[in-house]
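Left out: one protein chain. Kept in place: all the others.
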């Protein structure tokens, strides 16, 4: 690959980390030069590449082998020194404002988080401790705004979807924005970008300059995908489970667009929580939607939920085909009910304290072959626990498909063995096969998909 | 055509006309219900259709035959009552904020202007009087902002261009926005939209929420083209000449993209002014640019200027092929010089008082056959006067091509006869033929172009 | 008197007149250098002395005999050149921001007004024409703010009052400010300053940084009294009657504190309007208040109103003795009713269009001996006309007491002769005598008061 234009630069904090104590800077510097350096470097490179439309992150990492980033301590506070950074992140020698913000968001969330952990301030032993941890990370990122009206719509779905589906997500985002709603996604391309793009235009039409485009990610994801440039608040949560919890604590409603195993994981996570008996009366609008061409896909997902989690689970969402206007109207209505409920129960608008999240949803799931094999995918357990286990199954498949660690495990030990009740396995098989057929399991353009799993019925 | 969804509504002023005296309201009501009603109705309908992407204005007028708009007087001030208005302009029964703003901008500029004229407050007898009139219209529209840095880039070019050219204008707009520059166009589609769209994204990247997207139009144009939805300041000048003067008085630099006869008219207007001896030392960056595919086109235009106005005219602009970054950098540099000059000469940043505009450029040109035939297109006159006459020739051709009045004249009397020096006529012929060949004379997709002119060499 | 420190300076517009056309600047320059120069110079000098606490305006005029102010035209717009200006208006060579604002407010209101008049745009022949004129002056001064909640409390009373009365006005202002109300006065010292000072503190306590301190004055007054430095919006109306109309059109409630003949003039003006049959149902809170020591004074005024205008007039106000808290609470309640009424009748919040002001209240009253002698102060006329005439009587007495022109007339022709019904004359005599006894007729410290009037019973 041809050499890229690079630049050396030195940047001061913007938006985050502007006032640090000397000790904090020192800690950041030590942590950031040590164990987490590789991770921080990788994320920084992805962020510096935000402006570029075309490339995927892998290529980028290879394109800038000499890139280095150093944390400097000076009396004033912190400063980042960059060497051989992508020139596209700069205009006439000055770093683009949003890139600079995101860079310090990454420093804040990756390095700072690490130093929090080292100081052992987090209580991982209790559900409340983990929730508090998520709360602190979000507050530290200025995501929680006291007094702001409930209006954050989480959009989930694939990062690699058809043009028709992508256009549909833009239309839905446009309609949401017309109604003053903000967008929160995983901050990458595809469904993570479309609704933000649509809302950007409609927020402008409504003369709303305070539109929020919240991107919640985690190190494994951001390192692989440059955040899309519309994101104006970036938060990097430490792992998949904290990120999922962040979505449901700050979101006031959720829309699910077409996607693959990752989207199924998100849906099961969320339904598992909604099905918890404690959450029975908590309003939380959930809409599954797509263009006409996605109708069959949504039907399959719906059937899968029906068979595995039952009709009660199906009651928690509505399915809307090819009607962006209706999606936005129902969402706006649903969020009104959320606001009413929070007010009556004295719950904060900015954090959904009342939502019960079982510890089984909070702890990281390590997708080893042993863990995958011992997943309990049977009916003789409460529905929300089955949902938690199905969630883990999909999480493992995502890892086996695209994550470094998972791929290596599969290479060493062959596909995961997954067992469970016969009909559940059958449904799972059907759904996964559909994902494969619709090219939802990996980026299109790659060679034929070889499953990383084997279902034993 | 199928019936469209319509809505009845009543809206209060937003952005303009919020504080009117009772007498002013009464005047508006009288004027607006009388002679200018048809014009106001037509513009209002175009604006109400801003949200719709697909249709051209003609179709829209036919699609809403029952649309009516009435100006109501109440003690509080003014109110507009709408009947059978396009439902797309509303979200859940409430008019979209930008549409409401533009609606009152139209009321302000069309009806208010008319009542100013009726009160005979304008001195059309002198160049300064006309300039003052333009100034007052712009100030009344809050376009003139004391103290704002020079950063308005006027983008001229065709409203119907190739996809490649359109994408190029977006890229240029993106680079301009990265450097903090604002965009001013004729507010329609094509070149009038592309740069605004590009700048919207880059302003967001630079966390600049004060980006201005200024649309300057005139009744004949806005009635035929819905303003694009990015425009956040709309001003309707009373005629072509006032609109052209507004462009060069508020703009700090000008970029010319590919276009047809209208674009040639704009270029000649501007060069005619720059060639005026009084303006010799006034800096005013002018860049002609396009993608590689437009190189030949730009070369032709360049040659035409060389032959007709000479090398000195060619010195006033630079041509940049397929390099958005360079365009933006040169423009930013050029505007720095403008700022320096204005400061040194104590001229306002918000209005280019020092630029001399000859009366021959200020008075409306009526494209009758007699006027077209008597245009003096010969060398025995100062260059800036030749430019003024060439400008009129193109203005007439535009009218003959697309404007109601012009088309009817051509139908009655056949093509315009245009005469002049042999080599000028030859160059003109070549240029016009190139426009025809490149489908720049009319919307593509129509039947073959039949020239509305005949050149006598 | 010792020479004062002076400074030469050149200042650009701030707050007003920032964007003028060249023709407007030229007009301003011509008008401002001509007939109205003396007036403008005098007002400018008063304003430049705002910072100084101790002196009265007369002394100041004498202290700066060499002061000059010139209006410069430059391409950018207007500039003021000052020679031998009071050094106190500057800090380290730069003019204090509020002084600069007020200076351009004066230029706007005095010179601009004059040029409006010369252009004959005002229709003084009808009541509506005059009201429109007042509206335009206020709008031009940005006093009318669309959408702002009704909260302007007009405070009337003497500029020279006892320390106890002054402290009381501060307390009332403090209580008004605590309730989010703004203050509008005649912008001088005494009652014109106290409520503003009190509200400044309470607005700060309520973290309200948008508090308005509106000063409405006229050339005769401002030339004699430097505006107090708290005023953050200064408007100079052309004469007493326009100023009175401005007070009642922009105010949402009125408080009358102790004062002399001027205060009586204001009270009678307002009651005369409220007593007009057309205004019977318009809510407009009016409170007369003072400290315990002012109880007798308020009682006298109340009795005078009872005898002359009758019980119905007394119904339009309430009297509150020594209870700032109650004054503010009643005013806040009253303004709520005003808001409700305006909403129901679709009247603007920023201008009281519905209030009928008879032409007899709008035309300037010239206090010649003949006019004073022919005032009809008898019962055989509608109450609001009697009020209008009594208002004129007090207006004449104010002129005879303190205004240049009036003083000269008295010196030439002796005291005014005022005649009327016996009991009205008697009440008038009692009231005026009380004013004299309480030192309310002139600044204390002067020699004994010699009446400028003679009542014939």
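In this document, chain identifiers A, B and C correspond to the written order of the chains, with residue numbering beginning at 1 in each.
Here, a residue touches a chain if its C-beta (ideal position, glycine included) is under 8 Å from a C-beta of that chain, and two chains touch if they have at least 3 such contacts.
Remember, predicted model here, so these are calculated numbers, not experimental data.
By the touch rule given at the top, the unshown chain touches A, C in the complete complex.
Of the options A:67, A:112, A:135 or A:394, the residue whose C-beta touches the omitted chain is A:135. Considering the full assembly, C:179 is the residue among C:41, C:108, C:136 or C:179 that touches the omitted chain.
With the whole complex as reference, residues 13, 18-19, 21-23, 74-77, 128-129, 132, 135-136, 139, 144-147, 342, 345-348, 350-351, 353-354 of subunit A touch the missing chain. The chain not displayed touches subunit C at residues 51, 91-92, 96-99, 101, 178-179, 200-201, 204-209, 229-230, 232, 329, 332.
Throughout what follows, only the chains that are shown with their structure count from here on.
Chain-to-chain contact here is organised linearly: an open path runs through the chains from one end to the other. A simple rule picks the central chain: find each chain's mean C-alpha point, then take the one closest to the mean of all protein C-alpha atoms, which gives B. Spacing of subunit A relative to subunit C, judged by their CA centroids, is 63 angstrom. Residue positions of subunit A touching 2 or more other chains: none.
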